[in-house]
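One protein chain omitted, others in place.
Letters A, B and C mark the chains in the order given here, with residues in each chain numbered from 1 onward.
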Amino acid sequence: MAPRARTTEVVEAEGHLIDSQLLNVIFDTVIKWGAKFDVQKFRIGRTNEEPSFISMRVTGPDETSLTHVLEELVALGCRIAGTRDATLVRADKDGCVPNDFYSTTNHRTFVRHQGQWIEVERQRMDAVIVVEEGRAVCRKLRDVRVGDAVVCGVEGIRVVPEFRERDRYGFAFMTNEISSERRVETGVARIADMMREVKQSGGRIAVVAGPVVVHTGGVGYFSELVAAGFVDVLLAGNALAVHDVENALYGTSLGVDAETGKAIEGGHRHHMRAINTICRVGGLRRAVAEGVLRSGVMYECIRHNVPFVLAGSIRDDGPLPETVMDLIEAQDQYAAALEGVKLVLVLSTMLHGIGVGNMLPSWVRMVCVDINPAVVTKLADRGSSQTIGIVTDVGLFLHQLSRRLIGD
Amino acid sequence: MAPRARTTEVVEAEGHLIDSQLLNVIFDTVIKWGAKFDVQKFRIGRTNEEPSFISMRVTGPDETSLTHVLEELVALGCRIAGTRDATLVRADKDGCVPNDFYSTTNHRTFVRHQGQWIEVERQRMDAVIVVEEGRAVCRKLRDVRVGDAVVCGVEGIRVVPEFRERDRYGFAFMTNEISSERRVETGVARIADMMREVKQSGGRIAVVAGPVVVHTGGVGYFSELVAAGFVDVLLAGNALAVHDVENALYGTSLGVDAETGKAIEGGHRHHMRAINTICRVGGLRRAVAEGVLRSGVMYECIRHNVPFVLAGSIRDDGPLPETVMDLIEAQDQYAAALEGVKLVLVLSTMLHGIGVGNMLPSWVRMVCVDINPAVVTKLADRGSSQTIGIVTDVGLFLHQLSRRLIGD
Amino acid sequence: MAPRARTTEVVEAEGHLIDSQLLNVIFDTVIKWGAKFDVQKFRIGRTNEEPSFISMRVTGPDETSLTHVLEELVALGCRIAGTRDATLVRADKDGCVPNDFYSTTNHRTFVRHQGQWIEVERQRMDAVIVVEEGRAVCRKLRDVRVGDAVVCGVEGIRVVPEFRERDRYGFAFMTNEISSERRVETGVARIADMMREVKQSGGRIAVVAGPVVVHTGGVGYFSELVAAGFVDVLLAGNALAVHDVENALYGTSLGVDAETGKAIEGGHRHHMRAINTICRVGGLRRAVAEGVLRSGVMYECIRHNVPFVLAGSIRDDGPLPETVMDLIEAQDQYAAALEGVKLVLVLSTMLHGIGVGNMLPSWVRMVCVDINPAVVTKLADRGSSQTIGIVTDVGLFLHQLSRRLIGD
Partner (left out) sequence: MAPRARTTEVVEAEGHLIDSQLLNVIFDTVIKWGAKFDVQKFRIGRTNEEPSFISMRVTGPDETSLTHVLEELVALGCRIAGTRDATLVRADKDGCVPNDFYSTTNHRTFVRHQGQWIEVERQRMDAVIVVEEGRAVCRKLRDVRVGDAVVCGVEGIRVVPEFRERDRYGFAFMTNEISSERRVETGVARIADMMREVKQSGGRIAVVAGPVVVHTGGVGYFSELVAAGFVDVLLAGNALAVHDVENALYGTSLGVDAETGKAIEGGHRHHMRAINTICRVGGLRRAVAEGVLRSGVMYECIRHNVPFVLAGSIRDDGPLPETVMDLIEAQDQYAAALEGVKLVLVLSTMLHGIGVGNMLPSWVRMVCVDINPAVVTKLADRGSSQTIGIVTDVGLFLHQLSRRLIGD
């Protein structure tokens, strides 16, 4: 007889269930699948500091529906009552797992193994959990190998959602509505405080930047931030670097002169010449070493030993020698570069922003800045309760941020 | 036999036909209606300064189509060859005109009357031309009275399009593409130059502003511009004034604290209390006089005797005593306030921006700033070749503009 | 000594506090103002049907802060424990109220008067509550008259938030994220069901429509809905009617031929001629009666005795005789037309949509359709938990809706 050939189960959760609106989502989930809940025990936190606790019996119309409900509840931070270990099943093929594998969220996760709750390492979204030698670790599907012990089902798994903290950084009560009708300077002040705090505590800051940083005149300000030590790693695509180089060599971006706003017919010529120039000397680092490239974001990164990863894309011209055109490799380099990062700024790049968001655990904060509210909404919506979205002009945002952190 | 019972006509045009892309539009128009053109004479301007001249025979498939073509060509600056006077027909009813009335563009227009070409006064879009006592004047349809002599048909009318000037203000070669991927600081520098030049030449500057100016933190910078004399008239709606007052009295806008970004549940209370406070003292001017209102855009306008018109709308709360809720009256006050204006800044308000655009002749420049490119495109597209559109955050734009014009 | 010269108060609330995320917002509000809460009693609804109940002591750092907290909590549905009547203060001036007046939400509200809880009539946002002859009624600030007994402070007021209902109409679990990345057909199916249900139950449906309905080719489909009885009242501006008439008379909209997409230079001529034509016969109704206007949205409304209100704006051409240019009058006519309406469709008009949203109690559902996600977000965010936002092309939306409700 299968262990879950039943249609009812008791689940428990504790934490800031109300502050984080988890309790509501938990109830919704039960009802949505046609199941019912019956609260067995509920203890509310009497003050802001106290956690709450719930134990409830969930009854589904059938076993399949109950499984759906339980899968969702576990991802939300509920655990099946009782003390069973997580189910481990061996992968029977490279890059594949059993059908009922547990697909991770980006929240801190524990699995029960041999009677112990062990914390999952390298937490990230959309991974599987492999247990080996007493350790549990997130692994991308493609990196699973035959024989790996993969966590399946819903038992013995405990997710700890990043409970919304009401006080840290003063962000708790900033409106989190994503709108262009907000005072950006207020947000910039908070972000500057946060960046200073992260640096003071020895944390690392990653910036994920699109070429719009260049087009909107942000290069000078961004360069200042790099030079001042506020950027520990730069993640971008080929286009950011090419436009940055074009701007450094010719003063143009997208064929528009940065100072005069004058449009150059066939502005692509500058673009292609910038690529040719860098390729000729053998890459960005060589261009800096040989004095060919003397300003800009890439120059400052190289001069200050700020590591960068440039990921290729289907629209790339060139690419520059440093650009990683094998995307498996690029994803791995991105993920490695994000180790130990405490804060990520995503500046005008949905593509790379989503890519990075997928790699991060929920306790790394992301600040997403874009002039298109739909992009900010989409980035802010990828699972992290710790994302701050700002709808504004990126060039002017960087101007404000540099002014706050460094001064005029 | 009617004078245009024919399907062919000779039309002429001269000016910067190529620079202004008029020649292309003229040819397109002919072909579009199934007509044909045969260029009789063409003289190209040999240098940048010289005008071009064209004379061409247009032949339509039938009289109706030819009329359509001619109507469009006249609006583009062509005139029917020959020396006939404009056709005048008496209005037979208040607020109505004959069906073939000439509907104005916003370009400088002349009508031939008693053998003389006379310039049309109060030029604006979508008006009719009434000739009385040897003068021709634009009149709104609703202001036409029985017996008015209304210009009809296409003869004896000459439109002088505002030819794109290549050098003035250095705007000629700024890219006029409307995009968020532009360096705003470049545009701000040009606009600041233009504002200074207009003021030095004794011209007036109008600002048309929406409440987003307040929400995005622009109040302080806008107030500085008013105090420094860069705003000669303010055209807005009730909402700008109410939000400005709320911000002055409570430091909030849309229920969000401007300094902390903290959201106030039921932030509408501040909004309604601001209205109540102003209504209680009898209006904005009284509130300033009595020391109730001590800062903000409206305060600075009143303190510096900058005239303002607040037009009502269906969404207004209150309204404030100064708001004009009769929209016929509001349109008339707007139009009167725009007399002699040389430059108009439209800040985040499509509604009032379109309203103002309709009232202006094409030789008054408009600068349209909005974070939504579609709004800028729409405003820039209402007929004036003299509109500059900037896609950016309005609060930060005002910060930059104030810095440029006034300093830190 | 004033009755609230204290810094602590016990408040209570009951209902679907968790489902509606009210409990979280209540706690947030307390903490945000630097106050503290101490839960005295909490009873959770054990099943989906059971309500929850909370009683908690709120302690503020000072009396002012506590007042702020209490004002927000009352708007959220909490009531001050105890059994005091609401405070009534006489207005001392027309159009003004005491400074601590209670500003309404759009939720169902009761006030305690002479020991009885009485329901507030004509519930709407941003109004004051006047008690007269044992009845309590929402009144716009401008309609308050000297001597009116106005509800002030926070005692004796009970707001009943529109608790999110999990099952009605099947909307409960539709994602309420506003995004262009959704299948519109799914939403259309639900809206069609809702419209049928409202009509079957004898309810009225209002449509608030902008001119984009015409520009995007929605006239034919919208006309079908009117003819089939799915529209009980039309609220719009002058522009909708003018563009609808232009489309009916000339087949163009914004100077673009609806069938061929061909652009007409100076397309404004059609626009102005349409206005002239309607003005000449004396208005839309006369134009229909005399056979001048033979199709379109306005024609169908008139033919089927569907009442309409056209509100003026600063950008109006004409206006048409039926357009109400006095906006106080227009707001009153809108509000009157909305009496008894159960469902409102807002089609591509932020201005009129916000105006209507302000007039409605929270139990009237609004469906907002616009191609710009920011507009939908803004409309959906004005206080009603009962708004459905759909980001799509309005012309194609109307096509789908008509197909669903009427067929091909």
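Note that in this section a residue touches a chain if its C-beta (ideal position, glycine included) is under 8 Å from a C-beta of that chain, and two chains touch if they have at least 3 such contacts.
In this text the structure is predicted, and so the values were computed from the model without any measurement.
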| item | value |
| --- | --- |
| Where the missing chain makes contact, among the chains that are shown | A, B, C |
| Hidden partner chain, touching residue among C:Q123, C:N238 or C:N372 | C:N372 |
| Option touching the unshown chain, where C:R46, C:R182, C:R303 or C:R404 are the choices | C:R182 |
| Touch criterion as defined above, residue of A:E72, A:D232 or A:E300 at the omitted chain | A:E72 |
| Absent-chain interface as seen on chain C, which is shown | 170, 173-175, 177, 180-187, 190, 212, 215-217, 253-254, 256, 258-263, 371-372, 391-393, 395-397, 399-400, 408 |
| Positions on chain A where the hidden chain makes contact | 25, 29, 32, 71-72, 75-76, 93, 95-97, 99, 101, 103, 105, 125-126, 141-142, 237, 262, 264-266, 268-269, 271-273, 275-277, 279-280, 311-319, 325-328, 330-331, 334, 351-352, 354-355, 358, 372, 374 |
| Chain B residues that touch the omitted chain in the full complex | 18-21, 23-24, 27-28, 30-32, 36-39, 42, 44-48, 54, 166, 172-173, 177-180, 373-374, 377-378, 381 |
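As a convention for this text, only the chains that are shown with their structure count from here on.
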| item | value |
| --- | --- |
| Type of chain A:chain C copy interface by residue overlap (half), same or different | same |
| Central chain (by mean CA position) | C |
| Inter-centroid spacing, chain B versus chain A (mean Cα positions, whole Å) | 45 |
| Chain centre separation (chain A, chain C; CA means) in Å | 37 |
| Interface hub residues of chain C, defined as touching at least two other chains | 32, 374 |
